[in-house]
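Removed from the display is one protein chain of the complex; every other protein chain stays in position.
Labels run A and B following the written order; every chain starts at residue 1.
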Amino acid sequence: MASVPGDLKYTRDHEWARQEGKNIRVGITAYAQEQLGDVVFVELPKVGATVSQRQAFGVVESVKAVSDLFSPVSGEVVEANGALPTAPETVNTDPYGTGWMIVITPSKPAELDELLSAAQYEEFIAKGGH
Amino acid sequence: MSAYDKLVFELSSPGRIGYSLPESDVPGDRTARDLVPAKYLRAESPALPEVSEFDVVRHYSRLSRLNYGVDTHFYPLGSCTMKYNPKINEDMARLAGFARLHPLAAPAAAQGALALMHELAGMLAEISGMDAVSLQPAAGAQGELAGVLMIRAYHLARGEQRTKVLIPDSAHGTNPASTALAGYDVVEVKSLPNGEVDIADLDKHLGTDVAAFMITVPNTLGMFEPRIVEITELCHAKGAQVYMDGANFNAILGITRPGDLGFDVCHFNLHKTFTTPHGGGGPGAGPVGVKAHLEPFLPAPVVVKHGEAYDLDWKRPKSIGKLQAFWGNFGMLVRAYAYIRTMGGDGLRSVSDNAVLNANYVMKRLEQDYDVAVPGPCMHECVLSARRQKKQGVTATDIAKRLLDLGFYAPSTYFPLIVEEALMIEPTETESKDTLDLFCDAMIQIARESASSPDVMHEAPVTTPVRRLDQTRAAREPDLKWTSRAPRG
Partner (left out) sequence: MATRYIANTPAEQKRMLETIGAGSIEDLLVAIPAKARLSRPLALPPALAETDLIRHMSAMAARNADAESFACFQGAGAYDHYVPSPINHLILRGEFFTAYTPYQPEASQGTLRTIYEYQTMIAELTGMDVANASIYDGASSLAEAALMAHAVTGRTEIVLARGVNPLYRRVVATYCEGPGIRLRDVPAPEGVLDPEAARKLVGGKTAALVVQSPNFYGCLEDVAAAAELAHAAGALLVVVSDPVNLGVLQAPGRLGADIVVGDGQGLGVPLSYGGPYLGVFAAKSELVRRMPGRLVGATVDRDGARGFVLTLQTREQHIRRAKATSNICTNVALCALMATIYLSTVGREGLVKVGELSTRKAHYAAERLTQVPGVSLRFAQPFFKEFTLRLPKPPDRVVARLAKQRILPGVPLKPFDRALGDCLLVAVTEKRTKAEIDAYADALATVLA
């Protein structure tokens, strides 16, 4: 069973969101990276880009699958993980840590409350995750 | 394992030559440097190999032996119709009148070629029940693009703005890709568990914004769509056109015709059904057939016959335009023509009869050891699921790799997407019962090994020139051309 840290919020598209002061850090879950297999490429938005909740902000690719990345919240991208283009494998090895993808300054902070809790997400993936 | 591991660049020796060209026989000793301003010229010659003719022959002969082909191995790759490619077709394609004819020869100087194209288009129209056929598309995917663009032009000419095309979730990837390229939104329609169209769901999606429904017949599970006539009628009632992906035409030659089933457009894959060679990935040819109401929109030019003379008709104001610089993959057309003339109508019917017989035979022999995706009878191919083997830790990929060790190419795997651990097997009519028995024996052996010794499966293949390859490394650090540094690994 893939790990689901209790202090994070989750989407049904398998992204996690972590509150860090006024910002939200975003990545994909351990379950998501397991389903994808070896990640070979990640395409992220530029710093300054605007993202909307449930809209695609980037792409993650494994050898034989490709998946859009959906933003957990709306806002402005203030950081993008510059290490991923050259080290995409960190999404597999450390999805909740060095494999993070972007940091967003949310424009509608309440959107975070709409996301799944760890317990809800665990239940979601136990049922097949879609 | 000591498989041949050279690239031609690694055989190169400065100053060695493999070509034979005459010296210049025109007066004067001016070179390109004198005739063409320097800014257009290359400073130094390109770094191509420097090898002898014999180096070339031995190198590529040895490389060829690293491949499995239909000539050397049973190749049950589902949906690809890997049948025998008759040798006489090659002789015909190499007749100088065909092989060395320039595409812009005046029609009066190309009457034989135009006659061949006109006759072939007519024969494909008869085989498909369509009213007109364009031979121009270079491959199935380009035939799809042409077909969908004709549908688009048809609706626009009637003043209708339709924005969506419906495609089953079991479709080949080219269907949604071609449709999106033609400017449509692709809407995926769910299939029933047995692969058939869910007519209620289709009906729900069939709004006035739907331009077309695109479907493969027989479907990608190898099954004939039993309610197909109902489906095409339903689509027409809603003003939508119906497109048939002809990838599986090998199942229905002389048995049923897309035109009679109500389809408005279909394409052919000459490299599947009509024996033109697959060539390691192409070239193919993807002629497209249409009903009369779409005929004005065919790609230009169209081969026409006036009295006894053939011509290219460019005056096609409603045409969707051109798809290739010239008239189509003519060399492939010559081969397909030779094949159809060799077979005749009865022969083609026999092709489909035997393709269906062979697929059902394989399915029957394997149904104890593998799960079948849908109970038979099937048409020209059968889809198995390795879900039973998966529980033993053996995947469709493992089975494919083990087959390579046992002397067979692999079935298509993981397609259609709606079948778990899919193994799609298309034996074709050109294989004998003896070959099918050997293949089935191997598959049964594999099923037993999956239970008894899954490690053998995970290790496979061990007899091939290389073992399983690191796909992740290839994608993470793309190495797409040779450089003179030492080889990797």
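The criterion applied here is as follows: a residue touches a chain if its C-beta (ideal position, glycine included) is under 8 Å from a C-beta of that chain, and two chains touch if they have at least 3 such contacts.
Here the structure is a predicted model, which means the values were calculated and not measured.
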item: Sole contact to the chain not displayed, among B:L145, B:L202 or B:M443; value: B:L145
item: Residue among B:L101, B:I199, B:A442 or B:V456 touching the omitted chain; value: B:L101
item: Contacting the left-out chain in the complete assembly, out of B:V51, B:M244, B:C266 or B:I425; value: B:V51
item: Residues belonging to chain A that touch the chain removed from view; value: 41, 43, 61-66
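The rule is simple: only the chains that are shown with their structure count from here on.
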item: Parts of chain B lying in touch with chain A, wherever the complex brings them together; value: 471-472, 474-476
item: Of chain A, residues touching chain B in the complex; value: 38, 40-41, 61, 63-64, 88-89
